[in-house]
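Here it is, the structure in full.
Here the complex is missing one protein chain, while the rest keep their positions.
Note that the chains are named A, B and C in the order they appear, and that numbering of residues resets to 1 at the start of each chain.
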Amino acid sequence: MGDLLTLFLSTVLIDNIILSHFLGMCPFMGVSKNRSSALGMGFAVLFVIVGASLLSYALYYLALVPLGLEYLELITFILVIACFVQFTELFLKKFIPSLYKSLGIFLPLITTNCAVLYVALDNITNSYDLAHTIVNSVGVSVGFMLILYIFSTIRERLDASTPLKSFVGNPLALITAGLMALAFSGLAGLI
Amino acid sequence: MKRAFYLAFFLAVVAAIAGGALTFANDMTKDQIAANKAATEKANLEIIYPGSDFEKLDFTDDTGMIVSVYKANEGYVYQMSTDGFGGKGSIEFMIGFGTDGKISGYTVLSSGETQGIGSKVAEADFVSSVTGKDIGASIDIISGASVSSRAVIKGIDAATAHYEANYK
Amino acid sequence: MEEKKPSFLQSLILENPVFSLYLGICSILGVSTSLDNAVGMAALVFLVLLFSNIVVSLIRKITPGEIRIPVYIVIIATLVSVAEMFIKAYMPSLYASMGSFISLVVVNCIILGRAEACASKNDVLTSIKDACVMGAGYFVAIFTISVIRQFLSTGGWSFANPLTLKTIFDIKIIPEQFTIGLFGKPVGAFVTFGLLAALFAGYKQNHEAKLAQAAKEAKAAAAAAAKEAK
Partner (left out) sequence: MRQVLGLLGVLGTLGSLYAVLYYFNKKTPEPEGCEEIQNSCSGCGITSCGRHPSHMSTEE
């Protein structure tokens, strides 16, 4: 039980998907303009990462390994993630329009998101069992949402400030992310 | 509705062709990759027991730190991965337990630790402080690199416990 | 003064895919710790981009409009998988240092972006040219960052031939204890990329200011000439 907790803590705080793996930068730069869209993005990513990595995990150990097709893992995982996102969008559009209103815009962006694919592959390369896979997926998405939310609060102030003309927008956001990475790397001694 | 079937068929054919290309590429590179893997494995083990032959053992492990276990002529070699300052699985090292009850060798395979601080776990004085010690004897932490050295020691203790439980 | 076609170098800086559109940042930040990684990743992205553009433009007539993007994703995934197998087989050290970033090239925004924006509409030749321009832009971005980051974090540059692992050059300028280790860590990646992006934005802004200024002058001169002619 102990190492599940350390795995969770390390994926959320220390080995954070954005700050130490640089993944999910496209939504991180594009969507973090305000807090509500950051939260919406966070929940959409949480739902997709956990769903997609469980599907990929099942497909890998039930279909690819018995058939000896491990080398197909990259293309299978991409198709699984894409199918899952399309299915979710379709399901929300048809049955839960209210949820679609808040998450709908973010779902198509996640189909080709580096973070989702990384988690699906990471569960396999580390040969995690089911419990570790779930904890890893939830941990990564919580870490993503946490950093995205904190960053959106900072970014609201950044947009209000008047930096050098050439720093406006993304360059300043990147440097702020660098400072956040510095702060979070201080937690490394936690585990 | 008919359009949907045509689209489904089209993408299925594209995916099948992709699969075929991947199988072809896989067959071409399969043995080279296996050869690479065996070569690096052997090279790592040779550091602990030069010239000995090794037999890979399967093992049960709940610490999650033991990567693989080998039986050599004069002892056992554990390949370990522990979480240091550089995050999850940032330090990978090999440790050899001799049948004479002493640690026969210790070497770091890869370390994501900070340059000049955590990387001391791979340097000569820490290595010599570990090699030659009796199995189970306590190893002191490097002052100034406590996170990394404590992580390595945690790994060594896990290997020792597993060794004493199974092969002593 | 007619708009002179921006020179190749200028278009490399002005429309650099990485610094102006922020495409493909994930791989650049992750891999730009050493020259070998940077060159390896740039070559990989260029080759995948080239072949994907070729295949996409070859089959652009028969791909049904609705599922263009899914077909491109499958093609790119296959190309990256094949590339990953060859790197794992023949360049194991490069594979070890680049690790999981190789398979993440599949979702690299540049490749899919160019496949959709350019290759699906033009013939093979323009797609190849576009792949070269974009590949060069990517190489310029990742190489500059890795030059800065490797210099600051290890005090010099070193480059080894990935196939034979023979170090081609290894220069140490700053002595060991004055190197800034932070630049090897994620902090350095973000800060270096941010500063360079600001530099590019600054250059672009005053370039546009110059053009606007020149255009204004041209209009004023034309107005004066018209007044004289009356």
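The criterion applied here is as follows: a contact is a pair of C-beta atoms (placed from the backbone, for glycine too) under 8 Å apart; a residue touches a chain by one contact, two chains touch by 3 or more.
Please read all numbers here as calculations on a predicted model, not as lab measurements.
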When the whole complex is taken into account, which chains on show are touched by the absent chain? A, B, C
Residue, one of C:117, C:209 or C:224, that touches the chain absent here: C:117
Of the residues listed, A:8, A:22, A:100 or A:144, which one is in contact with the missing chain? A:100
Check the options A:23, A:82 or A:121 and report the residue that touches the missing chain. A:82
Absent-chain interface residues of chain C come out as 21-23, 64-70, 73-74, 107, 109, 112-113, 116-117
Even though one chain is not shown, chain A touches it at residues 26, 30-31, 33, 37, 59, 63-64, 67-69, 72, 75-76, 79-80, 82-83, 86-87, 89-90, 93-94, 97, 100-101, 104-105, 107-109, 111-112
On chain B, what residues meet the omitted chain? 3-4, 7-16, 18-20, 23
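Following the convention adopted for this analysis, only the chains that are shown with their structure count from here on.
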Furthest chain, CA centroid comparison against chain C: B
When the contacting C-beta pairs are counted for A-B and for B-C, which pair yields the higher total? B-C
Could you put a whole-Å number on the gap between the CA centroids of chain A and chain C? 24
Suppose each chain is reduced to the average of its Cα coordinates; what separation in Å results between chain B and chain C? 34
By the touch rule stated above, which residues of chain B touch at least two different other chains? 15, 18, 22, 26
For chain A, residues that touch 2 or more chains besides their own: 20, 71-72, 75, 79
Can you check the complex and tell me which residues of chain C touch chain A? 22, 25-26, 29-30, 70, 73-74, 77-78, 80-81, 84-85, 100, 103-104, 106-107, 109, 112, 182, 185-191, 193-195, 197-199, 201-202, 205
For the complex, give me every residue of chain A touching chain C. 19-26, 29, 71-72, 74-75, 78-79, 82, 112-114, 117-118, 121-122, 125, 164-175, 177-179, 181-182, 185
Interfacial residue positions of chain B with respect to chain C in the complex: 3, 6-7, 10-11, 14-15, 18, 21-22, 25-26, 28-29, 32-33, 36, 40, 110, 114-116
